[in-house]
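My structure is below; once you've seen it, I'll send some questions.
Every protein chain except one is present and positioned as in the full complex.
When the chains are written out, they are named A, B and C in that same order, and each has its own residue count from 1.
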Amino acid sequence: MNIFEQYESEVRSYCRNFPTVFKSAKGAWMTDENGRSYLDFFAGAGVLNYGHNPDRIKAALIDYLAADGITHSLDMYSVAKRNFIERFQEVILKPRNMAYKMQFPGPTGTNAVETALKLARKVTGRERIVNFTNAFHGMTLGSLAVTGNGFKRAGAGVPLNNTLAVPFEGYLGDDIDTLDYLARMLADDGSGLDTPAAVILETVQAEGGVNVASMEWLRRLRDITREHGVLLIVDDIQVGCGRTGKFFSFEDAGIEPDIITLSKSLSGYGLPLALVLMKPELDEWAPGEHNGTFRGHNPAFVTATAALEFWADGWFEKSLAAKEKLVSSRLNAIIDKLGLAATVRGRGLIWGVAFEDAELPGKISAECFDNGLIIETAGISDEVLKLLPSLTMSEEELVRGLDIIERSTASVIKSQSKDAA
Amino acid sequence: MNIFEQYESEVRSYCRNFPTVFKSAKGAWMTDENGRSYLDFFAGAGVLNYGHNPDRIKAALIDYLAADGITHSLDMYSVAKRNFIERFQEVILKPRNMAYKMQFPGPTGTNAVETALKLARKVTGRERIVNFTNAFHGMTLGSLAVTGNGFKRAGAGVPLNNTLAVPFEGYLGDDIDTLDYLARMLADDGSGLDTPAAVILETVQAEGGVNVASMEWLRRLRDITREHGVLLIVDDIQVGCGRTGKFFSFEDAGIEPDIITLSKSLSGYGLPLALVLMKPELDEWAPGEHNGTFRGHNPAFVTATAALEFWADGWFEKSLAAKEKLVSSRLNAIIDKLGLAATVRGRGLIWGVAFEDAELPGKISAECFDNGLIIETAGISDEVLKLLPSLTMSEEELVRGLDIIERSTASVIKSQSKDAA
Amino acid sequence: MNIFEQYESEVRSYCRNFPTVFKSAKGAWMTDENGRSYLDFFAGAGVLNYGHNPDRIKAALIDYLAADGITHSLDMYSVAKRNFIERFQEVILKPRNMAYKMQFPGPTGTNAVETALKLARKVTGRERIVNFTNAFHGMTLGSLAVTGNGFKRAGAGVPLNNTLAVPFEGYLGDDIDTLDYLARMLADDGSGLDTPAAVILETVQAEGGVNVASMEWLRRLRDITREHGVLLIVDDIQVGCGRTGKFFSFEDAGIEPDIITLSKSLSGYGLPLALVLMKPELDEWAPGEHNGTFRGHNPAFVTATAALEFWADGWFEKSLAAKEKLVSSRLNAIIDKLGLAATVRGRGLIWGVAFEDAELPGKISAECFDNGLIIETAGISDEVLKLLPSLTMSEEELVRGLDIIERSTASVIKSQSKDAA
Partner (left out) sequence: MNIFEQYESEVRSYCRNFPTVFKSAKGAWMTDENGRSYLDFFAGAGVLNYGHNPDRIKAALIDYLAADGITHSLDMYSVAKRNFIERFQEVILKPRNMAYKMQFPGPTGTNAVETALKLARKVTGRERIVNFTNAFHGMTLGSLAVTGNGFKRAGAGVPLNNTLAVPFEGYLGDDIDTLDYLARMLADDGSGLDTPAAVILETVQAEGGVNVASMEWLRRLRDITREHGVLLIVDDIQVGCGRTGKFFSFEDAGIEPDIITLSKSLSGYGLPLALVLMKPELDEWAPGEHNGTFRGHNPAFVTATAALEFWADGWFEKSLAAKEKLVSSRLNAIIDKLGLAATVRGRGLIWGVAFEDAELPGKISAECFDNGLIIETAGISDEVLKLLPSLTMSEEELVRGLDIIERSTASVIKSQSKDAA
């Protein structure tokens, strides 16, 4: 690890929590260069919903490369791209009655968000974007301006503007419907909130601490934005592609966003790819008005097309419901058994355990790592232990991971009590 | 192509100039789904310096995938990443006496530029960045603010600020050293130019019309910035990785930038990857202060490491000098022979033919496509025919392409004369 | 009035509501060129707290001019300025145990606000300023950015930034303490609110519709800002100088702002003058770092010094309490008697009648004008009839004005019922 310490920037972070050098990975498991394997409850921050190097997708990718399929072509037409577009329309959009046009920006989440913000501003002719407290939308200048984390924001080095943060559901306690505030600000021309181009949100704030919006709240937000002619952008980069149990995280709410951003698990294999979906009437782009070198990365189209087969019939979605139940009930059982001052929240296969003592999740994560489990923390003070297992993980593997969590938590608490004594 | 027209956003652009569906590619050639092959003088906008799907790199990639090498790991340590860091230091930096730390931002050029701008602002505590007329640095909000193109800038939908554009070399005619202006603005506290954090530049402005900075001008720019405590960022995304004949475009000037950005051809195979090099004393990042999901893409590390072998001894660099000569002299010969109102400019294997009649390059590009050659235009009015062949193209292929250019140009001019008559 | 319509910009506004040409004025009365007199319940938007052309102040002014006292001297020392500074410390600050340094910016309210914002940003090194919904702080770019009115904001022609609007007391209904929201935003580093330099507020929002902050709310705001190291700026331009019954509007709350802005009635005679008070430890200005040609206008110092005599003993303050009672009880009686769907709010001698029917106040104001009373509306939809009589008005004059209001309101309502029938 000397090489990294000597030559890689101090900005490196996850490697500090999981201090080993990884070599290979398969399914739910990562293996380091010493041959030790770790069960992965992190899934590359939501990139690996189908697990590491899934065989069916891998085969498609290697076949494509072996045949000298075109690798890089900017936004020129390619067979791989056409296949993906066709299949995405057939498997995902049409069955859900969703009419959207597709744009492939630079292949990262923040590029998709920047694209969505630009488009919303262009179409409405307004500058302001409303985002929510504790939102995370990316680290380039436009996306960072709609991100809540003060430490990350300060890294901009310039004031972040043309945005306004309003409280996410539950931010002001259970008694207050935070949308009352947004509704009032939009309705009142004296509020100081210039009518915004759009509201952008994650239906489950993952980095922000696994904060889960209710379906009612989402529906009301859609109503409010529609009433004021404000676009609604759902950033489904982390919790789309099945993470909440359906392909899109907002399906259960029955709402129709104006713009949707996808990335992370879209390629299904960890290859960079991003997609912006927009209502057809919003597609006011001029050719080349927004671009990017790696927009439309063909190997990623190949893997993404293969990954769509998970959604071609109902079994995968059904399996997620069962796993949701398993994780949810077990986490609550752990809380109860260990008598933890903590609450459990989540949807599908994204779950958070929010501890009153913000020191605990970090310690538990470290103990889990020692016990062979990779799991991360979230929230502004890292006060949430965040479970993000791959969706393809077997129930046995899930249980195994939950066992490690229980054991590690018990051990951390025990040693904490000792320290206190 | 109906699928694309129906479902893909109107923003698509290159496909409009090269209207066919590509399927495979090898070396200097791209093949469409009808089996027609095209010689590629575009190289994916500078991504494919080593040609399409080069065998040696392809083999390394397929081996890695087949062995279930780890694909995605954010900024966790991986064997693939360590190999790349080590080899990049050995092959590229150390032989050039360059001490730099390495940061892997999100895997696109604009992510690298945003990283560089953030770092420069953080380290200096200043907000302003100076860029040059006709610069192109990317399309996310921070990068777009240092880009010159008015059409692209307008797409931001918000005023682009905290930057200042100053004239590139030659912008005000041959008689005026444009650095006099920058020097005066920096020296004069009444100039209205708040002391900037950094100056960012491309040594050859590719998108801007193949505008080539002289070595003297680069050296003076380095002197001026150093004198005023202003950082110098060289954006070598399009013209680094050998495009100008050396690995870095500024080597012949003998200058040492404070920050360097690389992407495009870095992975050597069209896989998204980006790298920011910074002088070690500038590495003031806190862990995670800047991040991105696909920072550090392992398959791209594998191909990038394989691509470094082109630079491990001198033969490749030497071959580029010969090809530079070939292209340069042939282009000048074409101008002379056809009596074109045009000038030729370039370095290494990036060349532009700037026509007085801005309509011509577009027509020539279209004619070339019909004749089996892919070639693009550049410049704010598309007034420049831009040659960007892969560096591995054989001299025979280069000549073949140049022949098509000559023939197509002659044909366009002939039909133009006919129209006029 | 042709001259005005022909040559004066369409921006003119109050003249549209009070369409006559005024010639002279005395005490509570304004007289037009036709010799008609109007009782003035507007007081020049709060500039004429001591009435029109009060004799004692007028004498001091004419004596000064006649003696060729220095008129204009920028910020050079003058006898008139020294007299004012001394007397202001003796009569106003010292008896209230207030230690503040004095800065004379350009002689308008917005200049004072811009000064306060600059100072707060300079001292804290932060950019963001928090303001309240429906705030009004001025029309130059810095002040406009902390003003709520959407129509006025749009006039900026550029996005207004580096500010954040939060809800004023009562903005979200009686059940919600809006400071909970501010407190949470400041405490949570993930809120998206970059720690601000300052919070700026009017204790009574005059233009915003006579919204009155309670003393408890002001105290809690002071506590919250202090806790987070955020400066508190009280903009007392419209409701200072006695308007709420005490010289400063925040005296009853017992709080100590970090910065206070005064203008409007400060000169006591309608001459432009502005003053910024700052805690001595905040006076980090370098000489000339902020300036303005008419900073320190000597004739205004002369009248302002004379006006201070109103505050030299207790009788004036006592008289205001009696008048407050008179206006408040009479307004409530009118509401009751006429059965109006309206609420009464105010402090001292600033009172608003907020009508459910936003059309009414405008009609009542017009009817009052016909009946010889000048009175304005306020609030984002002009839904509030705003009473702003001079503080020196006799009780008889106050009653006379209130009589006209009652009569005019009754008449408007009657004709409205007729129209409906």
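Rule of thumb we're sticking to: contacts are C-beta pairs under 8 Å (C-beta built on N, C-alpha and C of every residue); 3 or more make two chains touch, one makes a residue touch a chain.
Everything quoted here is computed from the prediction, not taken from an experiment.
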{"item": "Which displayed chains the unshown chain touches", "value": "A, B, C"}
{"item": "From C:73, C:343 or C:416, residue that would touch the chain that is not displayed", "value": "C:73"}
{"item": "Contact residue for the chain not shown (choose from C:107, C:148, C:190 or C:361)", "value": "C:107"}
{"item": "Residue touching the undisplayed chain, where the options are C:270, C:361 or C:401", "value": "C:270"}
{"item": "Those residues of subunit B which, in the complete complex, touch the missing chain", "value": "127-128, 131-135, 146-151, 153-154, 159-165, 167, 171-173, 176, 180-181, 184-185, 188-195, 208-209, 379-381"}
{"item": "Interface residues of subunit A (partner: the chain not displayed)", "value": "158-159"}
{"item": "Residue ranges of subunit C at the interface with the undisplayed chain", "value": "1, 3-4, 7-16, 18-26, 30, 33, 44-48, 52-53, 58, 61-62, 65-79, 81-82, 85-86, 89, 101-104, 106-111, 114, 117-118, 120-122, 127, 138-143, 145, 151-152, 155-158, 162, 197, 237, 263-264, 269-272, 276, 278, 283-294, 297, 299"}
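One rule holds for everything that comes next: only the chains that are shown with their structure count from here on.
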{"item": "Turn needed to bring subunit A onto subunit C - CA fit, degrees, nearest 5", "value": "180"}
{"item": "Two chains joined by the most C-beta pairs in contact, as defined above", "value": "A-B"}
{"item": "Cα-centroid distance, subunit A relative to subunit B, in whole angstrom", "value": "31"}
{"item": "Whole-Å gap between the CA centroids of subunit A and subunit C", "value": "49"}
{"item": "Cα-centroid distance, subunit B relative to subunit C, in whole angstrom", "value": "58"}
{"item": "Set of subunit C residues in contact with two or more other chains", "value": "159"}
